[in-house]
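Note that one protein chain of the assembly has been removed; the remaining protein chains are unaltered in position.
By letter and in written order, the chains are A, B and C; residue numbering begins at 1 in each of them.
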Amino acid sequence: MSGVEIIFIIVAIVTLLAALFVVTTPNLVHAALWLILALFGVAATFVLLNATFLAVVQVVVYIGAIAVLMIFAIMLTRRVMEDSGPQINSNWILAALLGLVLFVGLTFVLINSGAANASLSDLVVDPVEQLGKELVSPNAYVIPFELASVLLLAAMIGSIVIAWKK
Amino acid sequence: MISLTWYLIFAAALFSIGLYGVLARKNAIAILMGIELMLNAVNINLVAFWRYGDLANIAGQAFAVIVFAVAAAEVAVGLALVISLYRRRNTIVAEEIDLMKW
Amino acid sequence: MLDNWLYIGLFIIVALFIPAVAVSLPRLIGPRKPNAIKQEIYECGMETVGDAWVQFKVQYYIFALIFLIFDIETVFLFPWAVAFDKLPLFAVMEGVLFILILLAGLMYAWRKGALDWA
Partner (left out) sequence: MGDPINLISQWFNNLLLGWGLAEGLVKVISLAIGAAIVATLGLVTVIALIWVERKIAGRLQDRPGPNRAGPFGLFQPFADMIKIFTKEITTPDGADKVAFNIAPILAMASVLMIWAVVPFAGTVVGANINVGVLYIVAVGSFGIVAVLMAGWSSNNKFALLGAFRAVAQMVSYEVPMVIALLVPVLLARSMGMNDIVAAQTPWFIIIAPLAALIFLITSMAEVGRAPFDLLEAESEIVAGFHTEYSGMGFGMFYVSEFLHVWTVGALIATFFFGGWSGPGAENFPILGILYFYMKTFIGYFLVTWIRLSLPRIRIDQMLAFNWKFLTPLSLVVLIVTAVVDKALEMAGVERWAYALIMLAANLLIGWIVVLILKAVEPNRKRQRVEFEHRPVAVAPKSTDS
């Protein structure tokens, strides 16, 4: 086993364990903290995949903004949702079964697919620069790029209208 | 070298855990956390396919960036709805949000 | 390139290890005499009433929300800035348009009064 493989296995196990705690911990603030660890694990996975830009963006956006926003929301609404008492609904057995079936099915499909034959090639150009060029290039992703900004604008206006009341 | 299959299985596991969270949790914010996990699993897939595919085609990373934006928008609006519900109906249990049911 | 990230990974471990040692050391060499009064929650010498969960303003949440939108949009601009040399004028204007949309969002929040600390 090479060093990279060992790192990948550690990262994957930590991430999945953290994710399991996210969905099972009754204390919601703890769930949010575990979510931060899981998201950090995903960022480490991005580094292993040489997508370094996405790795840092993952930390900036998910941990620095989304997780913080979630903790704020948890604290705002804590009065009606105490940490004690069951946090899962009556269908949880069915949900667990469904998740398990999905995982087993996907794994089965993946092992039998040709994915194992895919090979790595060396990076020749800087992906960040390539991304920057193609995100604003008219024959690549300029429309999704501008649409994303419009979407975010709409989301901001919408959420201010919903949450903000004098 | 790590095979592409391992990344995909890792992502599948993360997705399944997220799915369980979405289906089994009572609290609306916890459900949003499950959705975040699922979106992250999708992102791992996108980036893994970029890395193991044609590197000249940046689509995998570009889509991942768009997924970030969508996730941010979803969380912003989703949590705003949760807060609004909390203030109007004093509940954030997903099952009790049945305003459109009669 | 992964060498650099290996260094960062090791640095994260070191950066967590050093303060962890610093915080655990006093537990070994320092005194340890807990008592009920010492462990009371500090509230200027008064007995604490209720739990720490004071209802706080939604305003905090609104600022975090605006920050989230701005954060992700500015992050999008980094690849644009890195690739600036190879961009035609048209692409530069795309970026400027992106920033202007951002400004429009700020103006909306401003007009709506969401930026006022009331």
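Here is the rule we use: a contact is a pair of C-beta atoms (placed from the backbone, for glycine too) under 8 Å apart; a residue touches a chain by one contact, two chains touch by 3 or more.
These numbers were taken from a predicted model, which means no experiment stands behind them.
Across the whole complex, the hidden chain's contacts among the shown chains comprise A, C.
Screening A:A73, A:V128, A:A148 or A:A163 for touch with the missing chain picks out A:V128. Residue A:M75 is the one among A:A18, A:V42, A:M75 or A:A115 that touches the chain missing from this view. Residue in contact with the omitted chain (choice from A:V56, A:L120 or A:A140): A:V56. Within the entire complex, the positions of chain C that touch the omitted partner chain are 1, 3-8, 10-16, 18-20, 22-23, 25-27, 29-34, 38-44, 48, 51-54, 56, 60, 63-64, 66-67, 70-71, 74-75, 77-78, 81-85, 87, 89, 92, 95-96, 99-100, 102-103, 106, 109-110, 115-117.
Within chain A, the residues in touch with the undisplayed chain are 2-3, 29-30, 33, 36, 52-53, 55-57, 59-60, 63-65, 67-68, 71-72, 75, 126, 128.
Everything below uses one rule, namely that only the chains that are shown with their structure count from here on.
Rounded to a whole number, the gap between the C-alpha centres of chain B and chain C is 21 angstrom. We define each chain's centre as the mean of its Cα atoms; on that basis chain A and chain C are separated by 18 Å.
Here the spacing of chain A and chain B, counted between their Cα centres, is 6 Å. In chain A, 4, 48, 50, 53, 57, 61, 65-66, 69, 73, 76, 123, 130-131, 135, 148, 152, 155-156, 159-160, 163 are the positions where the chain touches two or more neighbouring chains simultaneously. Among all residues of chain B, those that touch two or more other chains are 65, 68-69, 72-73, 75-76, 79-80, 83, 87. Those residues of chain B that touch chain A in the complex are listed here as 1-10, 12-21, 23-27, 29-30, 32-34, 36-37, 40, 43-44, 47-48, 50-53, 55, 58, 61-62, 64-66, 68-77, 79-84, 86-87, 90-95.
Residues 1-2, 5, 9, 53, 55-56, 58, 60-62, 64-69, 71-73, 75-76, 78-84, 86-87, 90-91, 94-95, 97-98, 101-102, 104-105, 108-109, 112-114 of chain C touch chain A in their complex. Of all the residues in chain B, the ones that touch chain C in their complex are 65, 68-69, 72-73, 75-76, 79-80, 83, 87.
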